[in-house]
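Shown here: the complex without one of its protein chains, the others still in place.
== chain A ==
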């Protein structure tokens, strides 16, 4: 029985093995990260964003995020001129009528680009970035897309609802300071319905498990402080089996090829899972005491209140990272993941930008998510320890906050100022 996809998997593993061997022969370790070249490539992406120019391209707010975030992970600072121009561009992406951000100036608000624009602004930071966001408008926008019956979110007016919508809504609300019970209610239940017997999460109920949706679903639950009936054990089993043992990277779905961008989408789930287990343990302990944050919850009549209080307190602890304690290694191989990104996702000819896999071209999306994945493999392989594969002076990256995929210190500064 011929099986093209199985042979493609074998071919990719063989290519990766060769690249790993060559890198080791040259460096005694993985390839050095070509940070300067990648930064130059990302700066080029920002050059294509004029302040106010209506074009058809619906992913320019994403482009701004990919480049701004990628540069921040590399520890690079934006020039004042570029910084001001990007803030002006994102301001022009605001859909004033609906609230939220469109993919470009003059475009209809979309949840995905609202997340992208917000995350870019958080990364840029500062008063002018803060002023772009009108909290009440964002909340109005999110509530206009919420489906009360299912707990899910439509991605735009008249558009489809899926796990991506839930995440974009939760993460935007969190960073804009409007994540309240109206916004979060029902998210855990919706995402739980999208989990399949594989263990991963599909886009909508009935769909096949997929890395992007799995991250979105899990992170949405974490932000909402509500994991519904998610089976986290099964989720973890699916995740660990997505990592290719020879390649070192992750595939997005059962029996698909490893792809650099899933370094973040799948890899980012591990720190979230670890914190989720802590939070659930705490919720259980709190529930058994029936005392929450100093207030004693009496009979079962009050369970609605208890659940609400627990949700809020779990969400707070989740985002404060209070529970990262265990120093045992993560369930995935963080060293192998770093090797994949360094040896297989950088180009063969020394040019900047990262890619899906050997044989494909670079793009800004893959550059952003390969770098995000590399950072989290360095910082979340073992809690409390930074483990860098290859020469630290070129390879060490800035730590990201996996809940929102923004550089951690910038995220913390932003959230502290959010009142």
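Please note the rule applied: a residue touches a chain if its C-beta (ideal position, glycine included) is under 8 Å from a C-beta of that chain, and two chains touch if they have at least 3 such contacts; residues count from 1.
Keep this in mind: contacts and distances are computed from a predicted model.
A.B. asks: According to UniProt, what is the chain that's been left out of this complex called? Choose from "Aldehyde dehydrogenase domain-containing protein", "[RNA-polymerase]-subunit kinase", "Geranylgeranyl transferase type-2 subunit alpha" or "Deoxyribose-phosphate aldolase".
C.D. replies: Answer from the record: the omitted chain is "Geranylgeranyl transferase type-2 subunit alpha".
A.B. asks: One chain is left out of this view; which of A:131, A:147, A:182 or A:233 touches it in the full complex?
C.D. replies: From the options A:131, A:147, A:182 or A:233, the contact with the absent chain belongs to A:233.
A.B. asks: Can you tell me which of A:76, A:130 or A:256 touches the chain that was removed from the display?
C.D. replies: Going through A:76, A:130 or A:256 one by one, A:256 is the residue touching the chain not shown.
A.B. asks: Out of A:142, A:222, A:336 or A:354, which is the one that touches the chain we can't see?
C.D. replies: Of the candidates A:142, A:222, A:336 or A:354, A:336 is in touch with the missing chain.
A.B. asks: In the whole complex, not just what's shown, which of A:206, A:361 or A:384 touches the removed chain?
C.D. replies: With A:206, A:361 or A:384 as choices, the missing chain is touched by A:206.
A.B. asks: Residues on chain A that touch the omitted chain in the whole complex?
C.D. replies: With respect to the unshown chain, the touching residues of chain A are 1-6, 9, 56-59, 102-103, 107-108, 110, 155-160, 196-199, 203-204, 206-208, 210, 233, 236-237, 240-241, 243, 245, 253-256, 328-333, 336.
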